[in-house]
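Every protein chain but one is kept in place in this view of the complex.
Each chain gets a letter, A, B and C, in the order it is written, and its residues are counted from 1.
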Amino acid sequence: MKFIKKQIPLMIVMVVGLLTLASYYVPNKHSVDYIELLSKWENIVMAFAFLLGLISLFYSHYNKISRKTDGWGYSLFVYIGFLGMVVPAMMNGGRQMVDGRLTMLGWSFNYIYNALSATMFAVLAFYIVSTAYRSFRIKSKQAFVLFLAAFVLILGKVPLGQIIWDFLLGWTHATVSEVIEWIMSVPAVAGKRGIMIGISIGAIVTSLKIIFGIERQYMGKD
Amino acid sequence: MELFANLWAWFSGLFVITPAWMTLGAWVAVGLTIFIFSFLYKDNPFFKIAEHLYLGAGMGWWFQVYLYSIFIPKVWDPLMAHQWGVIIPAVLGISLVTQFIPRISWMSRYGFTFMMGYGAGLAVPAGLSTDFIAQIGGTIEPLSRMASMTPFAIFNSLLVAFGVICVLFYFFFSVEHKGAVKKVSSIGIYFLMIYFGAAFGNTVMARFSLLYGRFDELYTYSGSNYFYATQVILISMVLYFVVHALANKGKKGTSEEAA
Amino acid sequence: MLKEKLEKFFKIDRRWIFLLLAIVLFAPIMKPIGLPNKTISRDAQNAYTFMDNIPAGSFVLFSLDYDPSTRPELHPQAMAMVRHAFKRDLRVGVVTFIAGSTGLISQIFAKVPGEYNKVNGTDYVIFPYQANYAAVMTQMGSDLYGIYDKDQDGRDARTLPVMKGVKNYKDMALVVDITGTSILDQWVAFVGDKFNVPVVGGVTAISQPGYGPYLQTKQLKGLLGGMKGAAEYESLIKEPGKGTSGIDSLNLAHLLVLILIMTSNIILLIIRYL
Partner (left out) sequence: MIKYKAILTLFLSLLSVNAAFSAEPAPAVISGLTAVDMPYDVGNAVMLRWAINPSDTPDTVYVVHASSQQAGAWVEADRFSASAKTGDDIELPFWAWDGSAMEHAVKVELNNIFGESAAGSVFRFKVSALEKGLLKAESAPVPATPVGNWFRLDRLNNIVLLIVIVIVFFWAVSHAKRKGLFIRRIAGLDAIDEAIGRATEMGKPIYYVPGIGTMSSISTIASAFILGEVSKKVAQYDSQIKVPHYDPIVMTVCKEIVKQSYMEAGRPDSYREDINFFVSQDQFSYAASVDGMISREKPAACFFMGYFMAESLLLAEVGATSGAIQIAGTDIESQLPFFFTACDYTLIGEELYAAGAYLSKEPMLLSALKVQDFGKLVVMVSVFFGIILVAAGAALHWDSFVNVILNLFKAY
């Protein structure tokens, strides 16, 4: 039993991992086909995993409704929203446009889903301002550098900022665009590159731990 | 049978998009937009409605995407065409769902060990090439044009290299950060700070553009051809908050300050 | 006393900040201020000059490939360039490879042609959405009717007056691609280089720097970047629109952020050293 429960899954990780790893160095048709097949399979497995999430979501909101917990009425809207997208999709076979005309799915996408997600994304504009107000306070030398870089970037992105810069700092003969260009391509690159290199090594070591079954906490214990 | 067909035709005829549907759409979009924005003032039932509706709509959207781009063309159609190969990923996928039955939940390991192996196998060589080798190369490459570089350009290239080394010192884990190491790694922190500040500032404009886009749409829908959707909903929201605040006046501690 | 007041201001209810931002962004939409936008970037100027020198009556192909998520930046660009084309009496053809952009395209053509007395089918044509851009781009090199035999309304494309004498890229004076995706790269690589058609682009501010190399080699004749690009083009054709009001909004909003950061730092200084 332990073999089926633990050994085989570990073998799957190792075999799939090593084959995928090797395919990077093998240009042959077989290796290309293998990667294509696996990515197709992965998409299918992901689609099933999505069902797992969908069932959990329905289950938890069904519980809220049936137990009449606080604010259970809101849970009804989860189902309304779901049907609001899925029923139109069924009617049009998942197409937003038929013969150049908006379908019901296209309508739901534009006026419900897109309105909601674009607005949620746009809320970031408010948060970015309030975070800036709170965080760019010069309390140390490091905070000063952080402040300075952000300030120049915010200033120089819009025409008005460019005019202000030319007015105050025109005597330096460096336009704000040039300064931004320099910040983004010299010191910021150094910072970013350092992080990226560190991350890549960490990712490689973690991946090796997974492939060779050293890191197996994700499987739980049994 | 004919009755049924007629009924269906009538029913689906209702959902042909007409100008009336477009106007309704404007009202729905404006309502949901303002409900979400109202969270910035404070939590309220309208936000909760929008939030829950969004939960369902988001999952519904992805459900139909998966249905029409994977389940039907990649699983069902091949099965109907007797291509049995898709059974393997389907079984791996179904094994994930055994999570709901604790006794056999170990089966789900087959599904996710497959995904882990695939992910890890892809990550190793790709990480080595794009984030490791290429980043070293990118750091030293500019200096190969040494002969034609201005002193300032040479200084810049050296500064990048110096910065990268300092930042890497910051990430050294098995060495205690004191003395020289501490000095170098604290220089590394300055480079990180510049990157953070610059990346933050660089994003501000993109986020403002998004918000401008939402406002522009609200403005469009405030026209008379949409029956003043924006004004009506906005004023009702404000009225709600005023009434709510008046009703709760004097009851201390019930106000949900979002500040 | 002052210090206490300042400290209170320090922890200001951030909803006031939200309100300020909302006003600053919304006000210019209702009434564009037209803050000075004197700098016109070289790339936008080049795009304008190129379009301006095309002989009247030539055919220009617009590939409008953006969906609602990049609408604020790209829609004004498309509006401005289509306006310019009509102003110059050029014939306009529109294709798209993004399903989400069809609605936005009809928004443009519901409004702009009327301003210049242009007629669908005679002065411009809108082709239906196609998914596979690589195949379409190649096909249009020999015979575009192989794919676009009908326009969006189902009329036979060959017989439309607007398509007279237009069969492939050789009969087009310019390709304009406005997109938030990498489709512009494909236009440059598949079409511009191969069939010798001039290509002009319009992209988001974030992806703009990536096109530097193409501009340097003149593979792109010009480029509009973000809302600023739209505003620049609008001021070149002297038709202030959403780009101008957008850049007004952005100007003010950026200024607001800078003032806020400065105030909070000045207060910090006063509290600390007073």
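Quick note on the criterion: contacts are C-beta pairs under 8 Å (C-beta built on N, C-alpha and C of every residue); 3 or more make two chains touch, one makes a residue touch a chain.
Predicted model, so just to flag it, every value in this text is computed and none were measured.
Looking at the complex as a whole, the chain kept out of the display touches A, B. The omitted chain makes contact with just one of the residues B:L143, B:I187 or B:L234: B:L143. Looking at chain A, the residues touching the absent chain are 24-30, 32, 46, 49-50, 52-53, 56-57, 60, 116-117, 120-121, 123-124, 127-128, 130-132, 134-136, 146, 192, 195-199, 201-210, 214-215, 217-221.
Residues of chain B in touch with the missing chain: 36, 39, 43, 47-48, 50-51, 54-55, 57-59, 61-62, 96, 99, 105, 108, 111-112, 115-116, 118-120, 123-125, 128-130, 132-137, 139-141, 143-147, 157-158, 161, 164-165, 168-169, 171-177, 192, 195-197, 199-200, 203, 256, 258-259.
By definition in this document, only the chains that are shown with their structure count from here on.
Centre-to-centre, using mean CA coordinates, chain A is 5 Å away from chain B. Averaging Cα coordinates per chain places chain B and chain C 24 Å apart. Here the spacing of chain A and chain C, counted between their Cα centres, is 26 Å. Touching two or more other chains at once are residues 102, 106, 110, 114, 118, 121, 125-126, 132, 136, 147, 150-151, 154, 157-158 of chain A. Of all residues in chain B, those touching 2 or more other chains are 40, 204-205, 208, 210-211, 213, listed in ascending order. By the touch criterion stated above, chain B contacts chain C in their complex at residues 40-41, 204-206, 208-213, 215-216, 219, 258-259. Contacts from chain B toward chain A in the complex involve residues 12, 15, 17, 21, 25-26, 28-29, 32-33, 36-37, 39-40, 48-71, 74-75, 86, 88-90, 92-94, 96-97, 99-100, 106, 109-128, 130-132, 135-136, 138-139, 156, 159-164, 166-168, 170-171, 188-205, 207-208, 210-211, 213-214. By the touch criterion given at the top, residues 14, 17-18, 21-22, 25, 35-39, 68-69, 99-100, 102-103, 128-129, 152-154, 205, 228, 231, 247, 250-258, 260-261, 264-265, 268 of chain C touch chain A in their complex.
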